[in-house]
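Working notes, beginning with the structure itself.
With one protein chain removed, the remaining protein chains of the complex are shown where they sit.
All chains are identified by letter, namely A, B and C, in their written order; residue positions are counted from 1 within each chain.
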Amino acid sequence: MRARGPYYFTLMRVPVLLFASYADAFRAQQIEVTLADGATVRDLLARVRELATGRALPPSPLVALNQRYAALGEVIHSGDEVALIPPVAGG
Amino acid sequence: MRARGPYYFTLMRVPVLLFASYADAFRAQQIEVTLADGATVRDLLARVRELATGRALPPSPLVALNQRYAALGEVIHSGDEVALIPPVAGG
Amino acid sequence: MRTALVTRAIDAPALLREVAAKEHGATSLFLGTVRDVNDGRAVTGIEYAAYAAMATAELDRIATEAVKCFRTELLVVEHRIGEIALGDVSVAIAVSHAHRAPALDATRYVIEQLKRRVPIWKREHYSDGASEWIDPTRSAREADAATGETHVLTFDPRVSTAS
Partner (left out) sequence: MRTALVTRAIDAPALLREVAAKEHGATSLFLGTVRDVNDGRAVTGIEYAAYAAMATAELDRIATEAVKCFRTELLVVEHRIGEIALGDVSVAIAVSHAHRAPALDATRYVIEQLKRRVPIWKREHYSDGASEWIDPTRSAREADAATGETHVLTFDPRVSTAS
């Protein structure tokens, strides 16, 4: 078992994939956010909104975990593939 | 005005087109029936049933007048194109 | 809009090109093909016969209804008549529209109405040498008789097309 750091929760740095209009708004195809272990999709969105460009997001953007749409309460684990999904327009 | 014949109603000889299973049953692609002026599709079917092969018809066969499906009460006029339509099976 | 009874092979790609339009984002194609088995009997070939004048008129009426209801002129229907081989296309319906829902709806409308109303008949030839005119209403009636049900599965065009 690892020794605890200065925080009660272990922190993880989570890469977040961006596409299309979100990639344009953030001027990046990927950002990184720091989340506590056990954080949910809801926590992730709150953290992204704190970023200067985070206000470009709509009220409830879709999030994918490991290439599946995720509900707000789903827990994010270290190593998960996380993506913000703009309104899709295929077809 | 023409002189009346021995019948109260003027008679007309009506060719009736047959197709597919009906043509096979009647061994003909066309039969002729005699109808009174003012006869309806219902009268036509009654007359066809009187023929020896008429019993090959289902209880309520479809009839077309001038290349449109016709209701039982529709009046047949001399010169109309009349056809008995077996159950269709296109597609 | 175009409808035709044809005695040659139906060229599906040509129909797709015929309905293509740069202002239309959706194209739907339906193909009916000859199956090798029907009701458990091995089919070796098929023959379609038609009351040609009325079949042409009725196909045209159905296509006109679809054009009005679904608001596109780019609708083509071809039905093949005569002897045709297993796997060959017997009927093709191609429709394009600005939007997908009416393109798909129009396709379905045409094939459903065609199967109920157009005076075309199909004779199947079987591997035992027999052949038979197919009556799509018979299996429904026999199923009803077997189950004692009396609901009407078949469609009487004299009722619904009266106007």
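The rule is simple: contacts are C-beta pairs under 8 Å (C-beta built on N, C-alpha and C of every residue); 3 or more make two chains touch, one makes a residue touch a chain.
Source: prediction; values computed, not measured.
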Practice item. Can you pull out the displayed chains that the omitted chain is in contact with? Key: A, C
Review point. For the full complex, which residue in C:A9, C:C69 or C:A98 touches the chain that was left out?
Key: C:A98
Point to revise | Where the missing chain touches subunit C, by residue | key: 12-13, 16, 20, 22-37, 86-87, 98, 100, 103-104, 107-108, 111
Check your understanding: For subunit A, which residues touch the unseen chain?
Key -> 17, 19-21, 24, 62, 64, 67-72, 81, 83, 85-91
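Note that only the chains that are shown with their structure count from here on.
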Review point. Where the CA atoms of subunit B average out and where those of subunit C average out, how many Å apart are those spots?
Key: 27
Check your understanding: Between subunit A and subunit B, what is the gap in Å from one C-alpha centre to the other?
Key -> 76
Check your understanding: Among the residues of subunit B, which ones contact at least 2 other chains?
Key -> none
